[in-house]
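With one protein chain withheld, the remaining protein chains of the complex are depicted in position.
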Amino acid sequence: MPSSLKKIRIGVIGTSEPDARLYRIAEEVGREIARRDGVLICGGLGGVMEAAAKGAQQKGGLTIGILPTEDTSLANPYIDIPIATGIGEARNIIIVRSAEALIAIGKGFGTLSEISFALKMKKPLVGIETWDVSSQILSADKPSEAVEKAIKLAEEAK
Amino acid sequence: MPSSLKKIRIGVIGTSEPDARLYRIAEEVGREIARRDGVLICGGLGGVMEAAAKGAQQKGGLTIGILPTEDTSLANPYIDIPIATGIGEARNIIIVRSAEALIAIGKGFGTLSEISFALKMKKPLVGIETWDVSSQILSADKPSEAVEKAIKLAEEAK
Amino acid sequence: MPSSLKKIRIGVIGTSEPDARLYRIAEEVGREIARRDGVLICGGLGGVMEAAAKGAQQKGGLTIGILPTEDTSLANPYIDIPIATGIGEARNIIIVRSAEALIAIGKGFGTLSEISFALKMKKPLVGIETWDVSSQILSADKPSEAVEKAIKLAEEAK
Partner (left out) sequence: MPSSLKKIRIGVIGTSEPDARLYRIAEEVGREIARRDGVLICGGLGGVMEAAAKGAQQKGGLTIGILPTEDTSLANPYIDIPIATGIGEARNIIIVRSAEALIAIGKGFGTLSEISFALKMKKPLVGIETWDVSSQILSADKPSEAVEKAIKLAEEAK
């Protein structure tokens, strides 16, 4: 039986242009997801998406990149399974639908669209220094806390 | 030559569950768009979408509904041209892409996703009692003011 | 009441690289749709899509272009209402879903994908020199015959 079977899928959403500190936070979030045996789902491109995938791969986790592009050539090098949607930014909603819980890192308008969809679907959502648009978003100060909360919420929602 | 040719396309986005006051505001926004010879683009369903289409039709305007559904049966009765996308809420981005300027009315998470996409694409965006997430959103107090600003911005962006 | 209200929506699908003869056929199909008071829905780009839109506009018909692109700049000049989906070739299915009957002209792989979706949804489908993959496709020799059949089938399916 493949090791990924029944693993919890955690989505990490965030800006493609984080500062160095947020990049490191995203990397640690990725590592924490892999340490807790989760599968990472992200947008597959740069910035927060790359950092989280890099961290997850370092700890042996599986990384899925839901790309906006028509082919997989723009996937960051830490994506194991690139999904080339070819539907542009509309792919944001696929990330949200496919993850069992989401962690938003930083502020960007793409991230805000993903947060909106997550709120609409009532998906478990944890935020680190992100948009403060709803009390449904649980805030976390540290990567380990964010991942712990996300996994707990995802398990409760099953 | 069809009368719609070269007409400005104004998108109206907003919650499917507005209160009576916001419904009337959306209706008047629709009327104003038609009075100024614009084409209305909306999500095709109920609430703000219905009110705006109703108002636009009253004044002889053309109404386009970009539906999330696989067929057109759920379009509100004031939609002239229903587009059945079948892609669910991912259709929100198509409304934003297809309009030359947008007017957001009220607060809803679907509306917030559309605002996010509009901000990301730097589309002209006017808000009436909506999410206050960026200074790029021009606020308007009255329907006529909102439509006037939206059309002006759309023409400048051409 | 807008003149487009309750008009039948006829989709015209076909290759972006028709020869001169097929281009003229598509143009005449567009004219016939407008003469019979239908609204034309097409993919908004060149070739058969352009020819059909050109013909429909000549006779005062309304033309809708469901574009694969993120903006409307690539729409052919005969499109009244460009819908910028930004979802690439996935937009083919939106053309099929939004039309009440379809006319396929010529052979192309994009056209074949649209025919496939139409067959799957059991949409009325008339073909002129197109893929012969199902007896559900009614063949027509002339533009007027194709449009007459398409409109008749669309009305019966209501």
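For reference, chains read A, B and C in written order, and residue numbers begin at 1 within each chain.
In the analysis below, contacts are C-beta pairs under 8 Å (C-beta built on N, C-alpha and C of every residue); 3 or more make two chains touch, one makes a residue touch a chain.
Bear in mind that the values here come from a model prediction, so they are computed numbers and not experimental data.
Student: In the whole complex, not just what's shown, which of C:8, C:74 or C:119 touches the removed chain?
Tutor: Per the contact definition at the top, the residue touching the missing chain is C:119.
Student: One chain is left out of this view; which of A:14, A:47, A:61 or A:143 touches it in the full complex?
Tutor: If we include the chain that is not displayed, A:61 is the one touching it.
Student: Where the complex has a chain not shown, which of A:12, A:84, A:103 or A:118 is the residue touching it?
Tutor: From the options A:12, A:84, A:103 or A:118, the contact with the absent chain belongs to A:84.
Student: In the complete complex, which positions of chain C touch the hidden chain?
Tutor: Where chain C meets the chain not shown: residues 87-90, 93-94, 109-110, 112-113, 115-117, 119-120, 131, 133-134.
Student: Determine and list the chain B residues touching the chain excluded from the picture.
Tutor: For chain B, the residues touching the absent chain are 70, 86-90.
Student: So which bits of chain A touch the chain we can't see?
Tutor: 1-2, 4-5, 9, 39, 57, 60-64, 66, 70-72, 80-87, 90, 93-94, 97-98
Here, only the chains that are shown with their structure count from here on.
Student: Taking the mean of the CA coordinates per chain, how far is chain B from chain C in Å?
Tutor: 26
Student: Report the inter-centroid distance (CA atoms only) between chain A and chain B in whole Å.
Tutor: 31
Student: For chain A, give me the residues that contact two or more of the other chains.
Tutor: Residue numbers touching two or more other chains: 87-90.
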